[in-house]
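Down below is the structure, laid out as structure tokens.
With one protein chain removed, the remaining protein chains of the complex are shown where they sit.
Letters A, B and C mark the chains in the order given here, with residues in each chain numbered from 1 onward.
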Amino acid sequence: MSFEAPHIEYATLSPLLIVFGVALVGVLVEAFVPRRLRYLVQSVLALVGLVAALAATIWVATDLTVRGDGAARGSIVAEGAIAVDGPSVFVWGTLLLLSLISVLLFAERHLDGGLSAFAGQAAALPGTEAERQASTRGLEHTEVYPLMMFAVAGMMLFPASNDLLTMFVALEILSLPLYLLCGLARRRRLLSQEAALKYFMLGAFSSGFFLYGVALVYGFSGSTHLAAIAEAVNGRIGGQGLLLGGIALIAVGMLFKVGAAPFHSWTPDVYQGAPTAVTAFMAACTKIAAFGALLRLFYVAFGSAERDWTPMIWIVAILTMAVGSVFALSQTDIKRMLAYSSVAHAGFLLVGFVGLHEGGEGISSLQSVLFYLVTYGFMTVGAFAVVTLVRDAGGEANHLARWAGLGKESPLVAGIFAFFLLAMAGIPLTSGFTGKWAVFSSAAQGGAWPLVVIAVLLSVVAAFFYLRVIVLMYFSDPVGDAPAVAVPSILTTVTIAIGLAATVVLGILPGPVLDLAADAGAFIR
Amino acid sequence: MEAEPFIVLSAILFTIGGVGVLTRRNAIVVFMCVELMLNACNLALVTFARVHGNLDGQVAAFFVMVVAAAEVVVGLAIIMTIFRTRRSASVDDASLLKY
Amino acid sequence: MELYTPVIALAAIAAGFAVFSIVMSVATGPRRYNRAKLDSYECGIEPTPQPIGGGRVPVKYFITAMLFIVFDIEIIFLYPWAVAFDAMGIFGLVEMVLFIATVAIAYVYVWRRGGLEWD
Partner (left out) sequence: MNISLSEAAPVVSPTSGDGVLSLLWLIPALPALGALVILVLGNRRTSPWAHWLGTATVALSFLIGLVAFFQLLGRDESDRSVGQHLWTWFEAGSFTVDLGILYDPLSSLFVLLITGVGSLIHLYSVGYMAHDAARARFFGYLNLFVAAMLVLVLSDGYLGVFLGWEGVGLASYLLIGFWHHKPTAATAAKKAFVVNRVGDMGMVLATTLMFATFGTVSFEGVSELASGASQTTLNILALLLLLAACGKSAQVPLQSWLLDAMEGPTPVSALIHAATMVTAGVYLVVRSNFIYELTEVGRTAVVIVGAVTLLAGAIIGCAKDDIKKALAGSTMSQIGYMMLAAGLGVAGYAFAIFHLLTHGFFKANMFLGAGSVMHAMDDDVNMRHYGALQKAVPVTFLTFAMGYLAIIGFPGFSGFWSKDKIIETAFGESLWIGLAALAGAGITAFYMTRLMIMTFLGRKRWEPGVHPHESPKVMTIPLIVLAALSVLGGVLLLGDWIVDWLTPVVGHAEHHELPLPVIAYTLIVVAVVAVGVAVAWLLVAKRDIPREAPQKVSFVTRAARADLYGDAANEALLMRPGNNLVEGLVTFDDDYVDGVVDGTGSAAIGMSGTFRRIQTGYVRSYALSVFAGALLVVLALLAVNLG
């Protein structure tokens, strides 16, 4: 039996390896560092690790090799399992930046009397003596940092996977830590645990679909490599049923992760129940990673079956936008409303997805979706960061009625939040507008006219519920005692400031980032 | 070797698992149904590996087992915390978050 | 089919032996019961009392079971690795050391945080 040692390109994979390494070191820190030092060590470790990974990403990005006709740059590494190309690196950079500002939210201890937003002791029963003690002794789960780093690593691997098996493993690496993180809220523990249970059950369910899809596609093509699948799809060898069934089931798994209707039902419940810092992180980063993977899979592997799956994406896109926009209208919880808003955003992203795919004149789908993801990520983290600030005696005041009159209470916070909402609504001079413009344009260029018309229509509806909150904050009087706006430490302040700055800059001068997205070029095959 | 019966069997197992998730109340049983779905996938993968005469599917089955085990660890932990708080493992009882 | 003949034969013999010994012990053995004999069989140690209210076990067992899964998984990869060990040479060794080290990190965490202490 001949055997050749596999070749691993460690340098090219360094961003991934750094994040994985930091996660492992984080576990060791939990094991050996004394309790009082853990918070400091863990948060600094996570930050340093992410910065290092970001630096490595930039280094990798400047060093991508040009392939073929020059449309795509990068290389396939780790024996064909991972593709480090322009889009991968772009997504990595975005993910790392957003994770950086999310870590700051994780580390915030200023809002709740010196305690973090995470449960003191997850094993202690809610409402018992043990829980109170854990709280008074200032216990906290610093495990959240390594968990988050594992999730980040999975998110980075997901869109870079060049192999269905790697993709499945990445999907689980990113999901499992998130399930746990969702259940670790310090306040409203029952809701938090329920969110974890729901997310886990449905996530496992959907990954079952994904896996069966993988099995079918493997059955169709005889390989799990995207390139080999593409070849088989192109030649239409094997059974059509296997391929179509496989595409459909894989799509289910993917669309579940991006929160597209009718696979969105977990989104509002989980976003509401999870600790807000975790919600911010996963709302932004999971969607980015999942869209990256969705794009790679459908463009690279199933590209030549495009005629088969485009109508399906149309239906899902329309349904998603409609569900997100309409359901958001009657929400009374701010986090639920933002969750539905993120569902609607997934719909708009899917509109971009069916456009002109890659390359060509004008804005390609890939470019527009990547750009939209950046704008979406920053405004989402920013908005959720603001949500952590509005509090009353029971923790965060998430009921919309508690936000009434915030404009008078704290003009600055209300103003910033209003700005994020306007951005999500897609008002010009905010990044939301440029993002929507990009995806709609690419869809229009791809000839998806009816879809663009519907999208514009539904974005009008969507604008309405954002407006509702603004009206509530400015034009209504507070009910009962007004909620206090907690003064955050520098950590949350920095997060909000970065989110705000990105939203403004990407609205006024989207050029550089659009260029970067264009530079990312096509996927390598 | 005829592959079809195995694929049909795996599809049947997958469906049983899926229907189990939809109909059973106990979180543990629901979870077992999910595992059944994953194992149905394994059966399909191994069968196809045999059909195509390469090892990819078998390797994939190994990884799926690992992932399933990791899922068990995480899942049971979550179910247990819920059970300790609520004294019930029914998935229908956990429905505070809605509308 | 011939491939399976020895296996089937072995299975048949094993099953036959089991049935034979049980039947024989029932048929021939003396019947003198005492309390210890009626207890559950626990390898000679004192049996843990049955929990009240339907067979619930302490959470301690849960952690042990979870830990078992960690090693269970390790075996899945060790087995094919062992088969191909000669062919892979030093590369295979390094990779497996890395893999086991990674698993060990989780193990160390459990150990340091008291997961292995029974009481």
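Keep in mind that, in the parts below, a contact is a pair of C-beta atoms (placed from the backbone, for glycine too) under 8 Å apart; a residue touches a chain by one contact, two chains touch by 3 or more.
Everything numeric here is computed off the predicted structure, so don't read it as measured data.
Asker: Of the chains you can see, which ones touch the chain that is left out?
Answerer: The omitted chain makes contact with A, B across the full complex.
Asker: I'm checking contacts with the chain that's been left out. Which of A:17, A:312, A:484 or A:505 qualifies?
Answerer: The one listed residue touching the chain not shown is A:312.
Asker: Among A:180, A:274, A:338 or A:438, which residue is in touch with the absent chain?
Answerer: Hidden-chain contact among the options goes to A:438.
Asker: List the chain A residues touching the unshown chain?
Answerer: Touch with the absent chain occurs at residues 197-198, 201-202, 205-206, 209, 240, 244-245, 247-249, 251-252, 255-256, 261-263, 265-266, 268-269, 307-309, 311-312, 315-316, 326-332, 361-364, 367, 400-401, 404, 411, 427-429, 434, 437-438, 440-441, 444-445, 452-453, 456-457, 460-461, 463-464, 467-468, 471-472, 474-476, 479, 508-511, 514-515, 518.
Asker: For chain B, which residues touch the unseen chain?
Answerer: So the residues of chain B touching the unseen chain are 18, 21-23, 25, 30, 91-92, 94-99.
Going forward, only the chains that are shown with their structure count from here on.
Asker: Taking each chain's centre as the mean of its CA atoms, how far is chain A from chain C in angstrom?
Answerer: Chain A and chain C have C-alpha centres separated by 41 Å.
Asker: Centroid from C-alpha atoms only, then distance chain B to chain C, rounded to Å. What do you get?
Answerer: Taking the average C-alpha coordinate of chain B and of chain C, the gap between them is 23 Å.
Asker: Multi-chain contacts in chain C: which residues touch at least two other chains?
Answerer: Residue numbers touching two or more other chains: none in chain C.
Asker: Give me the residues of chain B that touch two or more other chains.
Answerer: 70, 77 - these are the residues of chain B that touch more than one other chain.
Asker: Which residues of chain C touch chain A in the complex?
Answerer: Against chain A, chain C makes touches at 84, 87-89, 91-92, 102, 105-106, 108-109, 111-113.
Asker: Under the stated contact criterion, what part of chain A meets chain B in this complex?
Answerer: 122-123, 125-126, 165, 168-169, 172, 176, 179-180, 183, 189-191, 193-198, 200-201, 204-205, 208, 211-212, 214-216, 218-219, 222-224, 268-269, 272-273
Asker: Which residues of chain B touch chain C once you look at their complex with the stated criterion?
Answerer: Per the stated touch rule, the residues are 62, 65-66, 69-70, 72-73, 76-77, 80.
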